[in-house]
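Dropping the structure in here first, questions after.
Just one protein chain is left out here, and the rest sit where they should.
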Amino acid sequence: MRELTVSYDTPLGAVRAADRISFGLRAGERLGFAGESGSGKSTVALAILRMIQPPGRIEGGEVRLDGVDLLSLADEDMRRVRLARIALIPQGSMNALNPVLRIGDQIIDALRDHEIRMSARERDARVRELLESVGLRSEVAEMFPHELSGGMKQRACIAIAISLRPRVIIADEPTSALDVVVQKQVMETLARVQKDLGASVILVGHDMGLMAQFVDRLGIMYAGRLIEASPVRAILTRSLHPYTRMLIASLPSLEQKGTFNGIPGLIPLLRDLPPGCAFHPRCPDAVDRCRTERPGLREVRPDTWAACHLV
Amino acid sequence: MGYLRRNLSLVVGIALLSALGLFVIIGHLVVDTSKSRPLSAPAVQAPSLAHPFGTDRQGRDLFATMVAGTPLTLRIGFIAGMLGVGIGAILGFASAYYRGRLDAVVRGVVDIGLTVPGLLVLILIAVSLRRGLTVNQMAIIVASLAWLNPARTIRAQVLSLRERGYVEVARLSGMSGSEIIVKELMPNLLPYLAATLVNSVSSAILASIGLEVLGLGPIDSPTLGMTLYWVNFNAALINGWWWWWTAPITIILVVFLGLFFLTVGLDEIANPRLRRVI
Partner (left out) sequence: MTTLLEARHATRIFDGGYFDRTSTLALDDFSLAIDGDRPSIIAVVGESGSGKTTLARLLLGLTSPTQGQILYKGQELQTMSRAVWRAFRRDVQVIFQDPYGVYNPFYRIDHVLTTPITKFGLAASRAEARASIDGVLRAVGLRPEETLGRFAHQLSGGQRQRIMVARALLLRPRVILADEPVSMVDASLRATILASLRTMNRDLGISIVYITHDLATAYQISDTIVVLYRGSVVEIGDVELVVKRPQHPYTQLLLSSIPLASPERTWMTEKPSTPVAATETIDHGCKFAGRCPSVAASCRESAPSLFQTDRDRAVACYLYRDAPTVTGDHRQPGRSR
């Protein structure tokens, strides 16, 4: 992805939900996009799949999958890319299941939409195989969504997402509505299917603990901008950007009791961003340059990127 | 102003009703409304300068009749509509907020009442009151059933609102039930109540016209419905006295179209999801 920019038209002017985002996803890698509200992380996920609806639009940039720019594809070609090459496990996907269709039928729906020709027996076998791979019993194919628990529904969504063996799986906050015990199972399922498929995963979320334990590389977003991107170990032990540092410091630990260190101030409204670096009003290390000049994302060390004047 | 430009229905509705209002006001200044009584003019005259809407078989000047009758019809509708929504709102709010036995009783009455064919009941009531009806009596008769629907719809709205966090916070802040209804719930329902009112007025006018056309209305009043009754009585259609029925029907059309657009416009204000922007 290079210089991807997504804006939304509001009565008060255009607002940049994602501002010149650039990153690369390697095969088989787990990449995380972390950020708080308004950071633009979900926007980036939707933009990759060209699922941004008006009043939002992709203003510029390119998104290449195996060299092909997805943003320049015809609608019909893009439709074929969705699910078959890039799959999405949407936010609140438990509500993305059709309540009046059985789970098995919903999986078959996806297969049929992509003109996969199979005999009825082959189809049923494939459905059973998919359900097994996400740890669901084959009886689930005959069940309706409301008969399943939250975790089971989420795993059914994963089954649909992997049904066409995609190269990339985008998971947008897949576990935010789930209990912590169920969350672990769902993430374990996701890890397993990823390994089986050899696919890459983009995990979008706000839970830094989840990112720390699941992803290989992590990108931190703030106010629509990518402000740091590095291997996750580096971010946890030696983060570069003050926002990342303060964010990690604010996380409550289970090791020992300490003081509460929040980040003072407020996340800026996208339509009212401060000039220069978006974080400077809240940054304890801000200098004059931060107030006027917006820092670009630079490779500070090998494979370690940060958008800050001070590193 | 910008909002009005986007909410076309509201504008059209207000425009139509204002036009009607102007018609009545200017009409009252221009013509003598006593001419709406029989024997005021030569019978069955086609429209002319002296009688812009023509005259009917009993010698009524139809222009005067329309000018005098329109506000009467509207008044019936308005009184009945207001009474209907007023009673319906009180019962709707109370039963939805307090639940329990009050709710069970109101719900039962409304559910059963709504299944009974309203016009039939109104006819029976009108017939049994043998003496001549006045316009106000008409209004009350129509209102007697007009509260049922508002009670049900307002109750449904309040049922969902009462679960909101701010209602609980109000309770915990020491507010009493009636205070919560008036201060917390009602302001949020004002647009909805306005839309319901317009709806109610619309149905009330229709009901009253229906009764009048059947001959069960205030016989001596020049209301729109009564005019249509006389149109039927005198077979104006067959006799080719087109001016007699075009006038009231046009005005009725304007009334209903105006109220309809007004309802659609108010609905958009009441339901933010229908609004086109944030």
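Chains: A and B, in written order; residue numbering restarts at 1 for each.
To be clear about the criterion, contacts are C-beta pairs under 8 Å (C-beta built on N, C-alpha and C of every residue); 3 or more make two chains touch, one makes a residue touch a chain.
As the structure is a computational prediction, the values presented were derived from the model and not from experiment.
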Residue touching the undisplayed chain, where the options are A:Arg112, A:Arg233 or A:Arg301: A:Arg233
Listed residues B:Met175, B:Ile249 or B:Ile269, member touching the removed chain: B:Met175
Contacting the left-out chain in the complete assembly, out of B:Gly100, B:Pro117 or B:Pro187: B:Pro187
Full-complex contact with the absent chain, from A:Arg80, A:Arg123 or A:His206: A:His206
Given A:Ile248, A:Leu273, A:Ala286 or A:Val311, the one touching the chain that is not displayed: A:Ile248
Hidden partner chain, touching residue among A:Ile116, A:Leu197 or A:Ile267: A:Ile267
Contact footprint on subunit B, counting only the chain that is left out: 164-166, 168-175, 184, 187-188
Sites on subunit A contacted by the missing partner chain, in the whole complex: 36-37, 135, 149, 151-152, 179-185, 187-188, 191, 206-214, 233, 236-237, 246-248, 250-254, 257-264, 266-267
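Operating definition for what follows: only the chains that are shown with their structure count from here on.
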Mean-CA-position distance for subunit B and subunit A (Å): 54
